[in-house]
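Mind having a look at this structure? Questions to follow.
Only a single protein chain was left out; the remaining protein chains are all shown in position.
We just call them A and B in the order they show up, numbering each chain from 1.
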Amino acid sequence: MNEHISPTKLGFGILWPAFWTGLPFKLAFAVLFLAFGIIHFENRIALAFLMLLASPVTVFAVPTVTLALGSNIGEGSGIALLFLLAIPIDIWSLGIVGRTYFLERLRREPPGGLGLTLWWKCALVGAIYVPILWAAQGAITEAAIAGAYSILEADVLRGIPVAEGISIKLTLWSTVATVALLVLFVIGFSLVGRMIHRTVQSAGHAPENYQGLIVRWDLMRVPLDQGWMLTALSGTAVVLSVLFWFSLPVFTPHPHDCCKKPEVLAEPPFKPLETLNKDEKMIAHLAAQVEMLVEQRAKSELEKEQSKGKGKEGTETVEAPDATKPAAPTAP
Amino acid sequence: MSDIPSAGTQPTVAEKVFTFVDERVGLKLLAAKMLNESVPGGSRWAYVFGSILLFIFIMQAITGVLLMFYYVPTADHAYASTQYILHDVDYGWFLLSYHFWGSTAMVVCVFAHMSQVFLWGAYKKPRELIWLVGLVLFALVMGFGFTGYLLPWDQRAYWATTVGVEIVDKMPVLGDFLARFLKGGPTPGQMTLSRFFVIHVMVLPAALIALAGLHLFLFRCAGPAGPFRGAPAELKAKTDYFFPRQIWKDVVGMAVVFACISAMAFWEPVVLLEEATPDPGDYHPEPEWYFLFIFQHLRLKMFSGEFGQFLGSMGLPGLLGVMLMLLPFFDRNPERNIFKRPFALIGWVMLTASILLFTVSAIINRDFLD
Partner (left out) sequence: MQPQLKSKVRCLDREVGEVSKIIMDPLSHEVSHLVVSMNGTGERQVPMGAVQVVTDDLVQLRSSSSEVMGMQPFKREDYVTLHEVEIPGLEKHIHVTPGEVLVPFPELERNVKRRAFFANLTYVTGLFIGLPLAYPVLKFLMKPMYASLDNGWLKIGNIGKIKTEDTGIQFQYKRKIKEAYMPEAEIEKNVWLVKATPAVLEKVYQGKDMDFLDSSGKAIWTNKKDMPYLAFSGKCPHLGCAYKWRKHKVLGQVFLCPCHLSIYDASGKVLDGPAPRHLDLLPIQVTAGGEVQIIDMEFKAGTKSQTRIV
């Protein structure tokens, strides 16, 4: 039984496998949501991936980071949904990883509900620590960049050409930022380890020998009812695939200027009775107009003859306006 | 111990078929020899990268063949046919984007696989030949990326290739010959496209399949190296067979990579620039991201001049390649624990860091080109 395990080793030993164990499930949903278009990532996709990977600790930190620190990892309602779905996945993965670790590394009997216990402890630590890490790392990186730039602005180094300058500046500030990040990570894992320590201490001793422990955690992964589990998984694959087929955009979501698809106008619905009535009315209206014009023309010609007869009195007869062709009825 | 779970009294149809074939082919024995390879210390997630690379290659081959149903490698139709795939063929954009990001995944996983082998000391005796063949495979993967990049025949493709081949031209003695061979003439054109297409679609795949087969055969001859630390009792307790546990971990790794590539396809679908023209205009030629670190060398003053350009772009990387080839021969210390090989650890960290730094520098440098 391992009495003196360092909190950092404990935190890392549980979190690292748990992150990766949950990842395949979270990725399946992430891809589906991308296909549905409810998530969009921009430049911060790597960061989004890391936040998703570390969801046992970041799940409650993401809102804080997004709102308070004003940085978001992506857009869309799908992000919140993804992290919500990550919760049961993480509880399960922490459970299986936790039990494995307790048995093999600590040689202790894993307590019941270990997954849930580990999860809320990690989430709690993360909710407080991850925003602090984010803010601290951001500040350190900014300071490092500024420092690197000012070093290169010094007269001594003024003459350095562009490409060399870029690499030197980058090396300077990225080294500082990386070291800082590693230190912050170690602190983080240590905090998680400390939170978990009490759970470890209260666990009893596992009775088996080494081989027995290995066999035990290995067989833990084999479900009692294989058929059910495999059928359920296959069914999930079918459902997710069908959803994927349904949601996958048929043509590129980023069309080139050369080949933009024209807006498809829906054909206006064809309503025969309405059209007939409209046409009838229009015909009647036009017929009336034509009659009126014919009358007008007859009248004006009569007046012309009369004025001709009156002689050159100069009554300029106003020509009847040319019968403007009535607008052709628009066929439906 | 049999491969088939012991059923009830009546054998299933599958079992009957299996027995039928087994009587004639020795399938049970063959399967046992192929699959029941002992992995000392047990199956590990760290070992999945080799199989993942095989998976990525198969996916590239499948998506590549699908693309060939519509793509035409002629200068007058390459661009139009690629745009056709993106805009007019159902899900063509997804398959092309998958193929594009798959090549990135391939390079990333090659680096991961090489790093894992290096850090685990699995290049040391008796595994030197596997390492050498692996280095050739790495060169083939880079060749795939270089030749495939030209095929869409847009400005980015055309000019990246032009610059790349010009770099080859700077090689002493053979440079001009090689450059003309690749271009199919003094300047890039239809001949270049035809050659790059054949190399990408027939020559490199055949070479890769042959060498990957050799790589796997040599690996089986030597057996898996296993973890670099652990008491023999620990290793023995955890030992299991390649099938099914390691294969299952490999498949999960493949699924994760598949999801990542698909996600990238959604995040940044392939978008072409305008069709290639002899005048680059405002466009600044650039190779794909995994050549950027070499590309950035060319911008350093120390590599100016004809020989300097050769040195920075081919000489130094070539020298690195030669050193890697000689690695198993001058590192004869049988110690495989990376924490007890400080030079190896520091060397790996430095190399990785410098590749990263130069890659990012090249990206930052984009803003300073005018």
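We adopt the following convention: contacts are C-beta pairs under 8 Å (C-beta built on N, C-alpha and C of every residue); 3 or more make two chains touch, one makes a residue touch a chain.
Note that the structure is a prediction, hence the values are computed from the model and not measured.
Peer 1: Which displayed chains make contact with the chain that has been left out?
Peer 2: A, B
Peer 1: Pick out which of B:Ala75, B:Met254 or B:Ile294 touches the chain that's been left out of the picture.
Peer 2: Candidates B:Ala75, B:Met254 or B:Ile294; residue touching the omitted chain: B:Met254.
Peer 1: Based on the whole complex, identify which of B:Glu166, B:Asp240, B:Glu268 or B:Asp331 touches the chain you can't see.
Peer 2: B:Asp240
Peer 1: Check each of A:Leu50, A:Leu116, A:Ala135 or A:Leu230 against the chain that is not shown and name the one that touches it.
Peer 2: Residue touching the absent chain, from the options given: A:Leu230.
Peer 1: Just to verify: which one of A:Ser6, A:Ser71 or A:Gln211 makes contact with the chain not shown?
Peer 2: Once the missing chain is taken into account, the touching residue is A:Gln211.
Peer 1: Mind pulling the chain B residues that touch the left-out chain?
Peer 2: Where chain B meets the chain not shown: residues 1-3, 5-6, 26, 36, 38, 42, 66, 69-70, 72, 77, 80-81, 83-84, 88-92, 94-95, 236-241, 243-245, 247-248, 251-252, 254-255, 258.
Peer 1: Please give every residue of chain A in contact with the chain that is not shown.
Peer 2: Missing-chain contacts on chain A: residues 28, 211, 214-215, 218-219, 222-223, 226, 230, 233-234, 237-238, 240-241, 244-245, 248, 250.
The definition used in the following text is that only the chains that are shown with their structure count from here on.
Peer 1: Between chain A and chain B, what distance separates the C-alpha centroids? Give it in angstrom.
Peer 2: Inter-chain centre distance comes to 29 Å.
Peer 1: So in the complex, the part of chain B that touches chain A is made up of which residues?
Peer 2: 45, 83, 86-88, 90-94, 233-234, 237-238, 240, 252, 255-256, 259-260, 262-263, 266-267, 269-272, 296, 299-301, 357-358, 360-361, 364-365, 368
Peer 1: Quick one: in the complex, what on chain A touches chain B?
Peer 2: Within the complex, chain A touches chain B at residues 20, 23-24, 27-28, 30-31, 34-35, 41, 45, 161-164, 166-167, 170-171, 174, 210-211, 214, 218, 248-256, 258-259, 261.
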